[in-house]
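For this depiction, one protein chain was excluded, whereas all remaining protein chains were kept in their positions.
So that you can tell them apart, the chains are marked A, B and C in the order they are listed, and the count of residues begins at 1 in each.
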Amino acid sequence: MQKITLLIQCKDQKGIIAAVTNFIVSVEGNITYIDQHVDREQSVFFMRLETELNNPAFSLEQIKNQFKDTIAGTFNMQWDFYNNDIKPKMALFVSKYTHCLYDILGRYSAGELFVEIPLIISNHMDLKPIADQFGIPFYHVPFTKDNKEEGEKAQIALLKKYDITLVVLARYMQIITPSLIALYKNKIINIHHSFLPAFPGAKPYHSAFKRGVKIIGATSHYVTEELDEGPIIEQDITRVSHINSIEDFIMKGRDLERVVLARAIKLHSERRVMTYSNKTIIFT
Amino acid sequence: MQKITLLIQCKDQKGIIAAVTNFIVSVEGNITYIDQHVDREQSVFFMRLETELNNPAFSLEQIKNQFKDTIAGTFNMQWDFYNNDIKPKMALFVSKYTHCLYDILGRYSAGELFVEIPLIISNHMDLKPIADQFGIPFYHVPFTKDNKEEGEKAQIALLKKYDITLVVLARYMQIITPSLIALYKNKIINIHHSFLPAFPGAKPYHSAFKRGVKIIGATSHYVTEELDEGPIIEQDITRVSHINSIEDFIMKGRDLERVVLARAIKLHSERRVMTYSNKTIIFT
Amino acid sequence: MQKITLLIQCKDQKGIIAAVTNFIVSVEGNITYIDQHVDREQSVFFMRLETELNNPAFSLEQIKNQFKDTIAGTFNMQWDFYNNDIKPKMALFVSKYTHCLYDILGRYSAGELFVEIPLIISNHMDLKPIADQFGIPFYHVPFTKDNKEEGEKAQIALLKKYDITLVVLARYMQIITPSLIALYKNKIINIHHSFLPAFPGAKPYHSAFKRGVKIIGATSHYVTEELDEGPIIEQDITRVSHINSIEDFIMKGRDLERVVLARAIKLHSERRVMTYSNKTIIFT
Partner (left out) sequence: MQKITLLIQCKDQKGIIAAVTNFIVSVEGNITYIDQHVDREQSVFFMRLETELNNPAFSLEQIKNQFKDTIAGTFNMQWDFYNNDIKPKMALFVSKYTHCLYDILGRYSAGELFVEIPLIISNHMDLKPIADQFGIPFYHVPFTKDNKEEGEKAQIALLKKYDITLVVLARYMQIITPSLIALYKNKIINIHHSFLPAFPGAKPYHSAFKRGVKIIGATSHYVTEELDEGPIIEQDITRVSHINSIEDFIMKGRDLERVVLARAIKLHSERRVMTYSNKTIIFT
């Protein structure tokens, strides 16, 4: 038995659901999950479907080709079939903050995340001991303003070497360069330590403190060329009050960052996220 | 154009989704919402589907008959078609507490609830002025331990007279009798002022205070013969601390009761709730 | 027995707490609540204290004078004594939205708010029936861009006539003029339908929808001359997802607006809010 996940995006039209479900029946698949969404404003249709294939006569490759030649063409779909047994290969980018790194590696070791983590990349040596502690290769790729391009090349080479399909910035304090973003469109997840779009950019906890907000947040999003403006995957918040100092904001925010980033990794790796119009559809 | 909602429940089998969506295509319906759920433990299939019918050749009555004779039979379904233009007729049962009544009537007047409220029934006269204020008929049906049966008869007569399809207990402090429950199975919504199953029965805020909990809650559920044990529709919570007195618990709880009851009414009236095994499926 | 509340704000210095508590002991008061806060960055001290006065020999007036001549002078305090039996007189400003108005009047009628509401002021006639329904005088003060000053004069005259000490903008869709703000500094509460500082200004739900946020919010704050930038009193949030339309955002937001505004009114009227540096201290 093989389990696969199908993601579809196309112009909204009559008969899509019937056509797709009939197709699955025709390859003797058993639908175990189906969810769809229609953006009425822009008339876009989205679907996520999981199915169990029990007849070995239908291989994933065959099914893909058949789908491509029939339904995908008819409805002019963007689509992807995923083998549910294959985990995304995830690279972690870090700088000096330990909390998200410890959290992700702890979850990873506990078997909570559906990913493989073949390497950690950093512009500093500080977190190498943690990588060692968890037995994950650590690559030090330092760069300065003047040789940023060189650093990017080294990063990309590493990502290619390890067949990386997902990049996670675990409080990596550097701007990602356009070439890297272009190579990993909607495949680079960042955690920003504010409730976006409030307090983008640097030092959001300081800004939140100054403004006197009663709630602070964290936001995980895909990285685009516009800083902190990519499609939002997940957000969460916690209450603060006048008794909390900036240090308290930072400490409370850590728990948000940890959990909001972990949820985004989980959603992405289970192929539950689709993007369009700088927004996400999250099929839970 | 007519909008209808279809709810289905049956044993999980292959091909249900394809069969149902093909049926909708065959009557020229445009599916605007589809969601399904499978309970894997008990192998039960649930579906909610909204469709727009544009061809006047297919009347709701016709479609129902056709569905019944074909798919519903084949898959041995429990099912219901609802006309999306027809609102549930809701009776409010109250005693002496004002907050849920004010909240529901405020929302009703503001056009937020998809119901008609033709009458309010109470065992006390206290809240008649509020009914009057909002121009809704108020029926005083008093009873004692000794003539509870008589009271119930009067209540049922009123519900029949007004073609009531939904009963809401807005902090009605009486036990509903089995005959009334039998007539309105999964159609009587109660709001209980605790986070069930914690603190069932009387005085939950007092019990919560005594136990020293850090969070209190409210629960809306369908009424069954087992007190406070019916299928849960919605719950919510709020934080409390040692500085809060029992009076604070009660005051904070009011906001929970209001909103949790209002959400349950909304979910039920929009036909988003299905029940089985003393649990609910909520299609949002 | 008389209950009073004392609010103090001054430069942080040694010995304030001891001096104040000794003073209360000297007038035979029983301290029933004391809380303090020090802003370490700016070195400001804040205190809220409730006390029961049992000896009729010490009148509130006497105590005030004594406090002024001794401690208040020594520590160069801003301070206020409030008689806990005297409720703020609150004016409601509304335009056309019904939900906050219904909610406040429902709570008011249920005895939940420690205020008197002698009048409602609106630039439209639409909500007069609701004012009538609850028996509260309704004043129609229309104005246009061209005669805004005249409108403001009429508003101020009404506020003076009724001895108003608190103004609440219950989704009042007009900019408050500087003269009115100056008269009621930190005494005009607005409810803004976003999680400030995200989405200030008009149509925040539309902006939130466009940005694809996963959480929306509401903010109650004191009105200052900078639009939506006054000291924040309370905020709350609710989750949204891709399935929610703008209309859903608006509907879900209503529950936030209601409760966040009600909490701000409650906090202010119980003299639990102090302001400085465009922020609030909330003593709960």
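To be clear about the criterion, contacts are C-beta pairs under 8 Å (C-beta built on N, C-alpha and C of every residue); 3 or more make two chains touch, one makes a residue touch a chain.
From a predicted model like this one, the values you see are computed outputs, not experimental measurements.
A.B. asks: Write down which of A:D103, A:D228 or A:E257 is the residue touching the left-out chain.
C.D. replies: Touching the chain that is not displayed is residue A:D103.
A.B. asks: Quick one: say which of A:R48, A:H193 or A:R254 touches the chain that got left out.
C.D. replies: A:R254
A.B. asks: Write the list of subunit C residues that the hidden chain touches.
C.D. replies: Looking at subunit C, the ones touching the missing chain are residues 14-15, 17-18, 21-22, 24-25, 30-32, 34-36, 38.
A.B. asks: Contact with the hidden chain only, please: which subunit B residues?
C.D. replies: Within subunit B, the residues that touch the unshown chain are 37, 39-40, 195-199, 211-215, 217, 231-237, 241-243, 245, 277-282.
A.B. asks: Footprint of the hidden chain on subunit A, which residues?
C.D. replies: On the subunit A side, contact with the omitted chain comes from 98-99, 102-103, 105-107, 109-110, 112, 130, 133-134, 243, 251, 254-255, 259, 262, 284.
To be clear about the criterion, only the chains that are shown with their structure count from here on.
A.B. asks: Which is it for copies subunit B and subunit C: same residues on both faces, with over half shared, or different residues?
C.D. replies: Same residues, largely: of all residue numbers at this interface, over half are found in both copies.
A.B. asks: Measuring centre to centre with CA averages, how many angstrom lie between subunit A and subunit C?
C.D. replies: 42
A.B. asks: Return the distance between the CA-based centres of subunit B and subunit C, expressed in whole Å.
C.D. replies: Result: the chain centres lie 36 Å from each other.
A.B. asks: Which parts of subunit B, given as residue numbers and ranges, touch two or more other chains?
C.D. replies: In subunit B, no residue touches two or more other chains.
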